[in-house]
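Removed from the display is one protein chain of the complex; every other protein chain stays in position.
Per-chain numbering from 1; labels A and B assigned in written order.
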Amino acid sequence: MTALLEIKNLQTEFKTEDGIVRAVDDVTLSVRAGEVLGLVGESGSGKTVTALSILRLIEKPGAIVGGSIRFDGRDVLALAEKDLTELRGDRISMIFQQPKVCLNPVLTVGQQIAEVFLRHRSMEKKDALDQSVELLRSVGIPSPETKVSAYPHELSGGQAQRVMIAIALALTPRILIADEPTTALDVTIQAQIIELLRKLCETTDTALIIVTHDLGVIAEIADRVAVMYAGQIVEEASVEELFDTPQHPYTVGLMQSMPTLGDRRQRLNMIPGSVPRPFHMPVGCRFSPRCRARVEHGLEKCLTDPPALTGETRKLRCWLEGKE
Amino acid sequence: MTDASETAIIAPEKIEAPQRSNFSKGLRRLLRHPSGQVGGVVILFLVLCTIGGQAILPYDPLDIDPIKRLRPPSAEHWFGTDELGRDLFSRILYGSRYTLMIGLVSTSIAAAGGIVLGLLAGGGGKLADMVIMRFVDVLLAFPYILLLLAVIAILGPSLWTAMIAVGVGGIPGYARLVRGEVLALREAEYVEAMRALGGGHLRILFGTILPNILSPLVIFASFTIPLTVLAAAALSFLGLGAQPPLPEWGSMLVDARTFLRTAWWVVAAPGVAIFISILGMNLFGNALRDVLDPKGQR
Partner (left out) sequence: MEVLMGSYIIRRLLMMIPIIFGILLITFLIKALIPTDAVTALFSGTVTEDKAAEAIAQIRAKYDLDKPWYQQFVIYVGNVLQGDLGESIRTRQPVMDEIGYRYVNTLILTAAALFIAILVGLVTGIISAYYKDTWLDVTSMSVGMMGISMPAFFFGFVLIFIFSVQLRWLPVIGRGNFESLILPAVTLGFIEAAALSRITRSSMLDVLSREYIRAARAKGLSETFILFKHALPNALLSILTIIGLQIGNLLGGAFIIEVIFGWHGIGELAVKAIQWRDFTITQAVILISAGTYVLINLVVDVLYTWVDPRVRYD
């Protein structure tokens, strides 16, 4: 199967007062039509920046400085502003972490949904609003006829995210990027939203890229998973393979720090140390200072030479490969 | 919030450079800041003119010479002479002391009054808060210039009453700021600790809270000092502040309209002097805010 979205060697940087921070360094990923790709990592691992880069939503002082992004045969990074905006919200759409602040406080829910129809489908305003009501119904908003003229502050967090999903899926895009869609929500709402996303994407054959730090979410919804650490992908595999036989020591650590069901008290942070600071990136493998496996195997190479991401369907960025 | 706050950019605490001494670092950044440099030079010049006094002036600023009336700028009189033949350059240089004095005196009155009221309102009881804030609200209900006029109407026009008026006019702003900061700080840990240790109420207010709100106070002052000087100059211009023959820049413009047609330099000299001084203060304030509160700007 050919890939719908192909990201190759993506590099995204931010200029700061103290120098340039490369938040995404050499990320290569592909997404097939209809599949669910999980992008997992800690805060600051570059997963959100990767997601934003796909739609070129990186704002100054940030910039995509290298690599390529191809969607449906088109070079996204070379698109003119006008063509890019035609893509956004229509063929590729995105939802964000904090739904309540992603809705414009002075516009009604209906206006904010209808907008995409008016922009991309040149529909009549009345038809667009009628469609909006239907959309609200399909994402499970109670009494959509009245909620369509509500303002965002009248919605709960879960409802706001449902509205965001309605906007994102309004035009049945090929890809939906969901950046931590449940993190800001109540635990009880989280599962509902994930289920809604799964169901809607399945029925419309929309590919879903779900960005999260929560392996539970990944296990529930993803087909394939890419694990990010310090701006790089360190492991990529199908969801079964990853959970059955995690190979990268970092992935292993993540799994171990995941709370097992019914035993939430035993949530231990199994990975010693913390994410490297941008200006103090280790020379070799970026995970090496925190890596227990490296010490156990007595590998010196990890400290001096950066490992490459290797493998075909199952990819790994580690010198330990095959040593176990 | 740890995970929720993760957005596109790596959290700022992770990219902060190692801390040097805060004060020297701040001072260095202030001196490297282009608008800080320009503003600093202007303020330094005002200070030097004030310290230099009469000794640095080519002529006596009050010396009348009927023969040399309204001479245009020349090598002899750089800024020309006024209607009484006084050397404008000397008068301008000498006038810088009034600008500094107004800035210092008025701001001291405003800050002192505002700090005391604000501390009492924020740290005193409910009743004190209500009474003080009602008073502040009433003062704020007057357009700024009108409040000054009210004070001057009561005290009568002079340089000192103008400075007092401008100072009083500034009190409500400081009071509001200080009260807000006190309320925000009151529950802070070290204040709680002081209270637990049995610190007196006033001692906590003035000894512990006040030093901790200096930074917002300095930022606020950087906004208000130029406004203060501008207002006092305006009062003098209206004939309600410094009175002739005092070479105060605003009062030098009282009869300006008469000279626009015949001797523009009589108007230009004090006008430009005020403009450059205020500009310098604003530029310096800008730099100061950048240094003290980098997040607040851009």
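As a working rule, a residue touches a chain if its C-beta (ideal position, glycine included) is under 8 Å from a C-beta of that chain, and two chains touch if they have at least 3 such contacts.
This one's a predicted model, so the numbers in the text were calculated from it and none came from an experiment.
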From A:77, A:102, A:281 or A:309, residue that would touch the chain that is not displayed: A:102
Touch criterion as defined above, residue of A:27, A:87, A:139 or A:302 at the omitted chain: A:87
Hidden-chain contact residue, picked from the options A:5, A:116 or A:293: A:116
Contact residue for the chain not shown (choose from B:31, B:51, B:64 or B:141): B:141
Interface residues of chain A (partner: the chain not displayed): 55, 57, 59, 81, 85-90, 93-94, 96, 98, 101-107, 115-116, 119-120, 151, 153-154, 164, 167
In chain B, positions touching the absent partner: 134-135, 137-138, 141-146, 149-150, 152-154, 156-157, 226, 230, 233-234, 237-240, 250, 253, 256-257, 260-261, 264, 267, 270-272, 274-275, 278-279, 281-283, 286, 298
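In this text, only the chains that are shown with their structure count from here on.
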Cα-centroid distance, chain A relative to chain B, in whole angstrom: 51
